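Just one protein chain is left out here, and the rest sit where they should.
Each chain gets a letter, A, B and C, in the order it is written, and its residues are counted from 1.
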Amino acid sequence: MRKEVPLLITFVISIIVMLSRITTGPVPVIGISLPELFEEYISPWMTVVSAFALCLASVNLIMVHSGNISRKRQDWVYSLILLATLIIYGAFCTYVELNPNNETAAANYSLIYNYILSPLMTGQWACLAFYVASASYRAFRARNLEATVLLISAILVMLGAAPVGSLIWSRFPTIQQWLLDVPNMTGQRALLIGAAIGSFVACLRTMLGIERSHLGIGGSS
Amino acid sequence: MNLMEKMQNVDTRIIYIVLLIVLSVPLLRPIGIPMQISPMTRAVYDIIEGLNPEKDVVLLSMDYSPGAGLDAEVCPVAVVEHLMQRGIKWIAISFGTTDGPMMTNRIIADLEQRGYKYGEDFANLGYMAGEENAVRLFALDCLSVPTDVRGNKTSELPVMQGIKTIKDFAFVIQFSMGTPEMWIRQVVDPMGVLFATGTVTVSVPSIVPYYNSGQVKGVMGGVSSAAQYELLCNKPGRGAAMMDAQSMGHLIIIFFIALGNIGYFMSKKGKETPPSK
Amino acid sequence: MTLVPGNIFGFWMFVVISAIVVYMIRASENDRIKVSIRPIPGLEAIEECVGRATEMGRPVHFSPGLGDIVSTSVPDTLAALQILSYVTGVAARYDAPFLVTIRMPNVYPLAVETVRQGYTAANKADQFKDNTVRYISSDQDAYAAGVIGLMHQEQVASSILAGLYMGEALLLAESAARLGVMQVAITASVMQVPFFVAACDYTVIGEELYAAGAYLSNDKGRLGGIAAQDYIKLIVMALIILGTITTSFGSTFVQELISK
Partner (left out) sequence: MQISTNIWQWIAVACIFGMWSLPLYKDNPFYRVCQNVFVGSCAGHAIGIAIGNIVHYGFQPAIYESQLHLIIPIALGILLYARFFQKIAWLSRWPVAFLVGVGVGQTIYSSLRSQILNQVIAAMTKFPGESIGATLNGLVSIVGLLAVLTYFLFTVPQTKFVTGFAQAGRWLMMVTFGVGFGNVVSGRLSVLLGELLKIFGDWLGMI
C-alpha cells in the first residue's frame, strides 16, 4: 500500500497525460476521450496541487528558522528578521490576491514589491557581474589547449556583440554571428538532443517505477 | 614581489571599482557608437509589422522575475511599445514565475498614465501554477483562467472577445530568463502557432537551434537586442542608453583576462615546469 | 481512440525506444549483457585528487550540487550521489580527511547514508564522523559563501564538484582556484561548463555525469540504461545521415516520414 499506490498513481497518470496529446476519440471502456479527461480533470487538479506545492519550500524555511530562534542559535536575530518579513509579506500578498478589487492595497503592495523586493533581487544578481570580472582576471587562464580555444571564441564573441567591436574591425560582428550560427548552433543542438535522450530514459524509468528514490522508497529496484 | 607577481595579485575590490568606473562614465556621457541589427531581432520586428491592428491579438507570456534586472525587462518594454505604436491589442499571462504578473503591472502602469485603457487595449491574466501543464491547459482553453489580476471575469474583458484557444492569437511571444522548451513542447509543435521569444543575453546560444529549425521564429536577447529593437522602432529607450557602457564593459573584461594571463605566463616562465595534466 | 496525424512516427518510435530501454536495463541486471563504459578522463583524476590531499594531510571536499530529489534535477543529483559513494570509498582507502557540503535539505539524509555506507564497505566505519557531511544552506548564494568559508578554514587540498550547478558555480570554482585547490567538476549544466573548464583542472561534461554515476556505482540497471541511450543516439545519427543523403538527392522522403 505504501509503496504500490504511489507507483501506480505515477504510472497511470503519466500514461493518460502522454496519450492525451496524441490520441482522439473516446476510450472504449470509459467512454470519454483522453484529451477531455485531461482537460476536464487532470489538468485543473494539477494546477491546484502545484499551488499547494509552491508553499512547501516556504514552510520548510519557517520550520528551520523558528527552530533557530527557539534554540537561540548563533545569529538567531537574522532568523527573526527573515520570519518577520516572511509573515508580513505573506499576509499582505495574500490579502491582495484574495481582494483584487481593492486598488489601494494593490498599489501599496506594488510599491513594496518594486522598491524593496525587486532591488534586493537585482542587487544580488548584479553581484555576479563583479564575480565575472574577478574571475576573468584570476581564473580564466589559458592553462591548457581546451581553455585556450574556449577563451579565444569567448573574446571573439565579446568583441562582435558590442558595437565597439565593429569600430575596431568591421568583421567582428560577422565572426560573432558565424560562431553563434554555425559552431554554437551545432554544439547546442547536439547537447540538446543528448539531454533529451537522457531525460527520456530518466522519465521512462520513473514512469515504470524503476526509479523511485524521489518518493523516498529505496534506490532503484 | 616583482611586477609579474603583482599583476597576478591585484585586490579584487580594485577590480570591482575599476569595473564600476569604466561602466559609469559612458553611461553618463554616451558617445553613440553605431550598432548593427541582428537578423534574429529583426525577425520579431517584422512579425509585428505584419500583424493587422483591426483584428489581431498578441499573447505575451511573462516568465521573468526582477532578478534579471533590465537585461530581461527591456525586451518586453520595447516590444510592447511597438505593439502600442501599431495599435495592436495584447494579453499577458505568466507560467514560469510568480513574479510575472508584477512585471506586467509595471508596464501597464506606465501605459495607463499615457491614456491607454486596461481591458480594451491589454489585460493581465496573472499567474497560473503548474508550469508546463498550465501552458497546455491555457492553450487548449484560454478561458480556464477565471479572472484577471483586477478581479474582472476573463470572459467579459473586451480584449478577450473572440479568444477561445491559443490559435485565436495572431502571435505568441514569451519573455523569460531561460529557454522556451515549455512553449515549444506544449504549444508550438503540437498546435502550430507563430512563436518568438525574448530572453536574457545568457540564454541566446541555447535558443539558436530552435531558431534554425524554425520552431522559434524570432529571438530577442537582453539589452543589446532591445537596443536594436528600439532603433528599429525609432524610439531610443533604456536599451540604447546602455549600449556604449556595454561596449566598454566588454573591453575591460577582455583587458582583465589579458592582464591575468600575462601575469600567469610570465610568472610560470620563471618557475619550474608545472605539474603535468 | 486513434492517433492524431503528425504523431504516428513519433508514437512508434516511442514504443521502439522504450522497448530498447527496458530490454537493456533488464538484460544488464540479469547479466545477459555486459556493459562496459569508455574511460572518462576526469574520473581517473578523482584518485589523483584524493592522493594529493593525503600527501598534504588536508581534506578533500565534495559537493553533490544544488539539485533536489523532487524536481527535474533528480537524475543529476542521483548521479552525484553515486559518485559520492565512490569518492568516499577512495578517501577511506587513502585515509584522507573528507568533507561533504549539502545545499538541499532533502539531499542531506541521502548523503549521510551514502558516506556512512562507503566507510563501512571499506571496513573503516570508525572514520565516519558526524561533521563529515554538513548542511550549509538552501539559498544558493549562501551555500556558495558557506563552502568558500569552509575551504579557507579547513585548508582544503582538492575539491570535487558533481551534479547540478547554477550561477554560483563561478563563485565556487573561482575562489577555490585562487586557493590553489585541485578541482574536478562533473556537471550536465551546460551554462556553467565554461567556468569549470576555465577554473578547474578537469571537467566532465554533459551526459558524462550520468554515465559516471552508473560507471562508478556499478549499478547494472543504470549501466543498461546508458547502453540503451547509446542505441537511441545511434538511431538518431543514422536518421540524420539518411536524411542528409536523401535530401541531397532531392527527396524529402525521410522528413515526411518523421513528420507523419
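Everything that follows uses one rule, which is that a contact is a pair of C-beta atoms (placed from the backbone, for glycine too) under 8 Å apart; a residue touches a chain by one contact, two chains touch by 3 or more.
Nothing here was measured: the structure is a model prediction, and the numbers come from that model.
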Sole contact to the chain not displayed, among B:Pro76, B:Gly96 or B:Pro209
B:Pro209
Please pick, from B:Arg42, B:Arg238 or B:Lys268, the residue that touches the omitted chain in the full complex.
B:Arg238
In terms of residues, what is the contact footprint of the unshown chain on subunit C?
7, 9-11, 13-14, 17, 35-39, 70, 72, 139, 142, 145, 190-191, 193-195, 197-198, 205-208, 211, 215, 226-227, 229-230, 233-234, 236-237, 239-241, 243-244, 247-248, 254-255, 258-259
Across the whole complex, the chain not displayed is touched by subunit B residues 12-13, 16-17, 19-20, 23-24, 27-28, 68-71, 73-74, 98-99, 101, 126-129, 132-133, 136, 146-147, 181, 184-186, 188-190, 200-206, 209, 212-215, 221-224, 238, 241-242, 245-246, 249-250, 253
Could I get the residues of subunit A that touch the absent chain, sorted low to high?
2, 5-7, 9-18, 20-22, 41-42, 44-59, 61, 63, 75, 78-79, 81-98, 111, 113-132, 136, 146, 149-158, 161-162, 176, 179-197, 199-200, 203-204, 206-207, 214-217
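Heads up, the rule we're going with is that only the chains that are shown with their structure count from here on.
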Per-chain C-alpha mean nearest global C-alpha mean belongs to chain A
Between subunit B and subunit A, distance of the C-alpha-averaged centres to the nearest whole Å:
17
Suppose each chain is reduced to the average of its Cα coordinates; what separation in Å results between subunit B and subunit C?
31
Taking each chain's centre as its mean C-alpha position, how far apart are subunit A and subunit C in Å?
19
Quick check on subunit C: which residues sit in contact with 2+ other chains?
190
Of all residues in subunit B, which are in touch with two or more distinct other chains?
190, 206, 277
Sort out for me which residues of subunit A touch subunit B in the complex.
21, 35, 39, 43-44, 46-48, 50-51, 54, 99-101, 106, 110, 113-114, 117-118, 121-122, 124-126, 129-130, 132-134, 136-144, 151, 155, 158-159, 161-167, 173, 177, 180-181, 184-185, 188-189, 192
Taking the complex as given, what residues does subunit B use to touch subunit A?
10, 12, 15-16, 19, 33-36, 38, 65-69, 98, 102, 105-106, 109, 128-131, 133-134, 136-137, 140-141, 144, 147-151, 190, 204-206, 208-209, 212, 224, 243-244, 246-254, 256-257, 259-261, 264, 277
Looking at the complex, which residues from subunit C come into contact with subunit A?
1-4, 7, 10-11, 17-18, 21-22, 25, 69-70, 72, 74-75, 78, 105, 110, 138, 141, 167, 170-171, 173-174, 177-178, 188, 190, 194-195, 197-199, 206-207, 210, 219, 221-222, 225, 228-229, 232-233, 236
